[in-house]
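All protein chains but one are shown in place.
And then subunit A:
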Amino acid sequence: MKRSMSDRLSILADAAKYDASCASSGTDKRNARKAGGLGSAGGGGICHAYAPDGRCISLLKILLTNFCVYDCAYCINRSSSNVERARFSVEDVVWLTLEFYRRNYIEGLFLSSGIIRSSDYTMEQLVRVARELRLTHRFGGYIHLKTIPDASPGLIEEAGLYADRLSINVEMPTEQGLAQYAPQKEAAGIRQAMGDVRGLIDAGRDRSHGGRRPPRFAPGGQSTQMIVGADAASDRDVLTSATRLYNGYRLRRVYYSAFSPIPDASALLPVRPPPLVREHRLYQADWMVRFYGFAADEITAAIPDGMLSLDLDPKLAWALANRALFPLDLNTASREMLLRVPGLGPKAVQALLAARQHRTIRVEDLTRLNVSVRKVRPFVSARGWSPTKLADRHDLGTLFAPKPQQMSLL
């Protein structure tokens, strides 16, 4: 008997949720009032709801099917798992996307799939959904498609014409990890596919000699995800790998997904999940590299085992390890150095630089910039304020460490 739409949705959303990406920002501007049809895109991205796991719900994130010929240990949909299986038709996904969109539940669609029959067959199905949405229904909302490794270049090229974003997951921070957990996937093949997509994206941005623009290819860029805490890779390994991915394939985002217990787990997996705070620390470190001007190896330089502290955020940990550089004078320090002060973000730094051209800054002024004076005070000086030299305090770590808590028994 065929499953109901509600059952299929339940199974295929459950199967898709371990993909962390939900971005709907940073693509070309589109607008149905100008172009006709339904939908718009190109703004800052909108999160239409939040689940009790704290994650934003921006896109309808589903699989076309959770049948899969692969047997990757970390994946809920691996062929040896006993999860319930279901399959959407292309028409199902098109209908769901449009009806959800009309009610303003979502920004668009994030469609992925288990691999059935062959890579090309699966990719063809994904492309058909996007083609139907764009050409038949003139849908202008956001589309994120997963690209299937080994799919033929023609299909990837067509996918990029309709999709705002393409992604392939590298899955594991290291090649050894991938070989151990996903023996049927090849790191080289995944890298090759990301390199091809980068080439197509770059080509879509270049004008020809005649000034003509080629058709845009995935204007929202490409992203990837790696699972953290399933294998032995350290945070240093993860960050090094991410930096290589950002630089080598010019990715918009690398997502870190703390390995989460899944139903009917494979015996290869660790029994306990890593603390969620580890994932959080990795994102903070990722931010430091992308927005604060840190190099990835600086962040873990002072840490012997390469694991970020779970108690302190990595920017604070870096400042404590380099305390000789502080305090910085708020009225004279450079932008680059101010960005390294724990508690100062890019917006606050920008506002400080603008304000100090007109006024002398006092520490109290920071509250008006929505900065926590308590956090920042030990690291800065200003008119009327100079902190105790940090280097002089040996109890420094305890000033910042969280209060001791009862540990969980399990």
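One rule holds for everything that comes next: contacts are C-beta pairs under 8 Å (C-beta built on N, C-alpha and C of every residue); 3 or more make two chains touch, one makes a residue touch a chain; residues count from 1.
What we mean here is this: contacts and distances are computed from a predicted model.
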| item | value |
| --- | --- |
| Protein name, per the UniProt record, of whichever chain is missing from view ("Amino acid/amide ABC transporter membrane protein 1, HAAT family", "Uracil DNA glycosylase", "GntR family transcriptional regulator" or "ABC transmembrane type-1 domain-containing protein") | "Uracil DNA glycosylase" |
| Sole residue of A:D14, A:E132 or A:D286 that reaches the chain not shown, by the stated touch rule | A:D14 |
| Contacting the left-out chain in the complete assembly, out of A:D164, A:D313 or A:D365 | A:D365 |
| Residue touching the undisplayed chain, where the options are A:S25, A:S40, A:Q284 or A:S309 | A:S40 |
| Selected from A:L135, A:A203 or A:L276 as touching the chain missing from the view | A:L276 |
| Touching residues on subunit A - with respect to the absent chain | 5-6, 9-11, 13-14, 16-18, 31-34, 36-40, 44, 46-57, 60-61, 67, 69, 71, 79-82, 96, 99-100, 102-105, 140, 183-184, 258, 260-268, 273, 276, 351, 354-355, 357-359, 361, 365-366, 368-369 |
